[in-house]
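With one protein chain withheld, the remaining protein chains of the complex are depicted in position.
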Amino acid sequence: MMPEPATTGDTKAGILTRLLRVDRRILFIIIFLCVAIPLLTGARMKMTVTPPVKGLYDAIDRLEPGSTVWLAADYDPGSMPELYPMNIALIDHLFSRNIKVISASLWAPGPPLSQRIFETIGPKYGKTYGVDFVNLGFKEGREAVMLQVAEDIAKTFPRDFLDTPYDQIPMLQEIRNLKDVKMIVAISAGYPGIKEWIQQVGTRYAVRIGGGVTAVTAPEMYPYLQSGQLVGLLAGMKGAGEYEQLVARPGLGTAGMVAQSSVHLMVVIFIAFANVVFLIEKSRK
Amino acid sequence: MKLFKPILILVVLAALVSAVASGHLSSRILGIWVAALLTISIFSFLYKDNRVYKLAEHLFIGISAGYSVSLEYWNVFRPNLWNPLVQGLHQVKMSHLFSIGGLSIGLPHFPGMLLIVPFALGIMLFARFSARLTWLSRWSIAAMVGSYAGLAMIGALQGDLVAQVKANMIPLVAPGSVAALGAGGGADARFFAFLGVLSNPLIIFGLISTLVYFFFSREHKGGLGVVSRVGVWFLMISFGASFGYTVMSRVSLLIGRLHFLLSDWLRVIR
Partner (left out) sequence: MRTEVPVAIAFVAGMLMIVSLFVPHPFVAVPAGVTRSWAIIITAFAYVLGVANIARISLETVRRRSKDWEYKAVLLAALCIMMVLGIGLGVRSGGAFDWAYQNLYIPMQSTMFSLLAFFIASAAYRAFRARSVEATLLLVTAAIVMLGRVPIGEHIWGKFPDLTEWIMEVPNMAAKRGIMIGAALGAISTGLKMVLGLERSYLGGG
């Protein structure tokens, strides 16, 4: 008996099903093009500033010139595309408001990243190391370091990143512990990070905390925003881009938004297409 | 022939080092090229697992391990342990306990003497490498685990439990939200005013239903089952939000790398 010829519907279903099983390297190429083309064209998109970002900006804007802020650069190169641009924008804002910055890190790769930013932005505002900003370097110990710094910074960091003794750094002579700083700005890639600063220091010592996190961590931070334990939050590269817009210093955060948009749109199309085919196949069974 | 590849690699490395040392090659340009080639080596994994990727992977592990140890040495070991101990040893004094026939018997002491304890506990950690002495490392592990368990407890208690329960004690209807419903405006404004009225009850009930879902002491049947099911819906919304943000995060990392390749290496974008 001759097999029945395939119907047009069967052929279409076969094509759709085969599309679902396409080699994943084709998908990789599509994603690569979605990122590369916008970067090559240099396209830009304006974006709305969200309330958490505005909250941090306003909190820093309200600080008195001459006051000191503790900047916790708790991240590594793996998170640089998201956190480095926000670190730059935050330091730019702090320096423009004449706020002194003490930078320290609970992640080993953190201090050189901060140092690089200080050396780039400091001269623009005429800031001097040791007088307007200092990099205390890295300390292992996670929550123990946080609590010790809340009580005695010099005991935790007897020397700074450039190996200068604590008591020889002019701006630190009146800073004994975290109660002497106006705010903690924590830029975090994970553990230990902003959550531990809130748990260990923010509530216990009533220090205001704001900062930035990778987009992966951001959804978990919303309870802290609502409770007031966080004054503001930058989430990922988008958050960095919004802050760059506020301080009028476009950087990678702004440059990457069109590429980010195109990939997001493509992923949504992937999901929608795959589920439409799935539902068609399901209805045929 | 077997030695050809290693010798070739060594010759190339030696040539590069001497070119940089003599100023013929900028260390910055060399660095960008090395970074770009390593980036492409790791991206080659997307095609398939290969020897170049494996080489880069193992190189990365070695470099990151060496980097961490160096940082620990300069940032913790030297300033917090070694320097205070050595400086203290220059100021050793004897405390008098008792005398025997005119001879004073006492104990030596110096500033920072107690640091011998964490030093010893740190060294004892390495007893893990000996099957016979591994029990010694338990003392050090216990000191760390006890400290951090205590710290985690108080952090969770004050930062999460108390503060978050307190923050959820909000009025059932947000003040002004009902009035905003009747304030007029377009369809969008009315839609968001409606969401504003729903916000507080959803927050309160969302938390309760989520906690009910995690309550496993009773079977989720009847009314408890219904509330638990609603809790699952809230959890699914939060997981969807987390997935969206995770995509955002991963894509950002890719944008960063491609930006480096196109800007710093190939210089086709500013």
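So that you can tell them apart, the chains are marked A and B in the order they are listed, and the count of residues begins at 1 in each.
Here, a contact is a pair of C-beta atoms (placed from the backbone, for glycine too) under 8 Å apart; a residue touches a chain by one contact, two chains touch by 3 or more.
A quick note: this is a predicted structure, and the numbers were derived from the prediction, not measured.
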Contacting the left-out chain in the complete assembly, out of B:142, B:179 or B:226: B:142
For the chain left out of this view, which of A:219, A:232 or A:251 touches it? A:219
Absent chain, residues of subunit B that touch it: 27, 30-32, 34-36, 38-39, 42-43, 45-46, 54-74, 76-77, 80-81, 114-115, 117-119, 121-123, 125-126, 128-129, 131, 134-135, 137-154, 156-158, 160-161, 164-165, 167-168, 188, 191-192, 195, 198-199, 202-207, 209-211, 213-214, 231-241, 243-248, 250-251, 253-254, 256-257, 260
Residues in subunit A touching the chain absent from view: 20-21, 24, 27-28, 31-32, 45-48, 50-51, 76-81, 109, 112, 115-116, 119, 139-142, 144-145, 147-148, 151-152, 155-156, 162-163, 204, 219-220, 222-223, 225-226, 238, 257-258, 260-268, 270-275, 278-279
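What we mean here is this: only the chains that are shown with their structure count from here on.
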Spell out the part of subunit A that touches subunit B in their complex, as residue ranges. 25, 28, 31-32, 35-36, 39-40, 42, 78-82, 108-109, 137-144, 147, 156-159, 195-196, 198-200, 202-204, 214-216, 218-219, 223, 226-229, 235-238, 252, 255-256, 259-260, 263-264, 267
Seen from subunit B, its contact residues with subunit A in the complex are 46-47, 67-68, 71-72, 75-76, 79-80, 83-84, 147-148, 151-152, 154-156, 158-160, 162-164, 166-167, 203, 238, 241-242, 245-249, 251-259, 262, 268-270
